[in-house]
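A quick write-up on the structure given underneath.
This part shows chain A:
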Amino acid sequence: MSGLLKSSIGRKFAMALSAFFLMLFLLQHFAINITSIFPDNGATFNKMSHFMGTNPLIQYVMQPVLIFGVVFHFVMGFILEMKNNSARKVSYAKNNGAANSTWMSRNMIYSGGFILVFIIIHFIDFWFPEINTKFIQGDWSGLHDGEFRYFHELQHKFLAPWRVGLYVLGFVFLALHLLHGFSSAFQSVGANNKYTRGLKGFGKVYAIGIPVGFIIIALFHHFNH
Partner candidate 1 sequence: MNLTLKIWRQKNASDKGKMVEYKVTDISEHMSFLEMMDVLNEQLVNSGEEPVAFDHDCREGICGMCSMYINGEAHGPDRGVTTCQLHMRMFNDGDTITIEPFRAAAFPVIKDLVVDRSSFERIQQAGGYISVNTSGNTTDANAILVPKENADKAMDAATCIGCGACVATCKNSSAMLFVGAKVSQYALLPQGQVEATERVKNMVAQMDLEGFGNCTNTGACEIECPKGISLENIARMNSEFLKASFKG
Partner candidate 2 sequence: MAILDSKIPKGPLKDKWTTYKDKIDLVNPANKRLIDVIVVGTGLAGGSASATLAELGYNVKAFAYQDSPRRAHSIAAQGGINAAKNYQGDGDSFYRLFYDTVKGGDYRSREANVYRLAEVSANIIDQCVAQGVPFARDYGGQLDNRSFGGVLVSRTFYAKGQTGQQLLLGAYSAMNRQIARGKIEMFNRHEMLDLVIVDGKARGIIARNLVTGEIERHSAHAVVIASGGYGNVYFLSTNAMGSNATAAWKVHKKGAFFANPCYTQIHPTCIPRSGDYQSKLTLMSESLRNDGRIWVPKKMEDVLAIREGKLKPTQIAEEDRDYYLERRYPAFGNLVPRDVASRAAKERCDAGYGVNATGEAVYLDFKSAIERYGKEQCKLHGIKNPTQEKIIEEGEKVVEAKYGNLFQMYEKIVDDNPYKTPMMIYPATHYTMGGIWVDYNLMTTIDGCYAIGEANFSDHGANRLGASALMQGLADGYFVLPYTIGNYLSNDIRTGKISTDTKEFEEAEKAVKDRIDFFINNKGEHSVDYYHKKLGKIMWEKCGMARNEQGLKEAMAEIKALREDFWKNVTVPGDANEMNPELEKAGRVADFLELGELFAKDALNRTESCGGHFREESVELDGPQKGEAKRDDTNFAYVAAWEYKGEPADAVLHKEELEFNDIELKQRSYK
């Protein structure tokens, strides 16, 4: 076990584990967000948001784990990219990468980088205000003017077209990242059996389905307010 993270395959494994965690998180995030377009004027969404926002297990255990996972995935991704670049000191005068691999697989660092930018904006939009309200101002009620504030905040954020555009773009990059990342993570942990093919197909559905779902939610709120 010792030194696992120092080995190339160990690092791949760590990248894949953090990826699995993030993909699970993404699924959960999506499951809650989709409730915001239910025709109950945000009631379910508010209920779930309040639970997630105030449950001690989520807030004190899962939230730090998530932050660690995100930071780890990014930092490790950048470290690996740098190491990989240094494995070829002189680059080719002519390289036809498109002949043998997908654009997505060759540009994970760029799709990932854009997702990082997106996450920062997303944090500024939602997460920082939330931390501010709860941990600095100490307001754990989740109420604003006597009502749950979550649904209104959500609707409010998707008013500005530039932000919606940015979110859509963010999700497009997420889709590109996942289109390679999903099956790549399984390959990295050594998945190789009769289910591998099916898993690849499911990966495509996931990689496109989830981001498209998020895009629909964003557009829904933009046009239905």
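For anyone wondering why these and not others, all candidates are chains of the complex that A comes from, given by their letters.
Worth pointing out:
Heads up, the rule we're going with is that contacts are C-beta pairs under 8 Å (C-beta built on N, C-alpha and C of every residue); 3 or more make two chains touch, one makes a residue touch a chain; residues count from 1.
Note that the coordinates shown come from a computational prediction; the quantities given were computed from them, not determined experimentally.
Candidates 1 or 2 all come from the same complex, and the one touching chain A there is 1.
Across the complex, candidate 1 is touched by residues 1, 4, 6-13, 80, 83-97, 99-102, 105-106, 108, 180, 183-184, 187-192, 196 of chain A.
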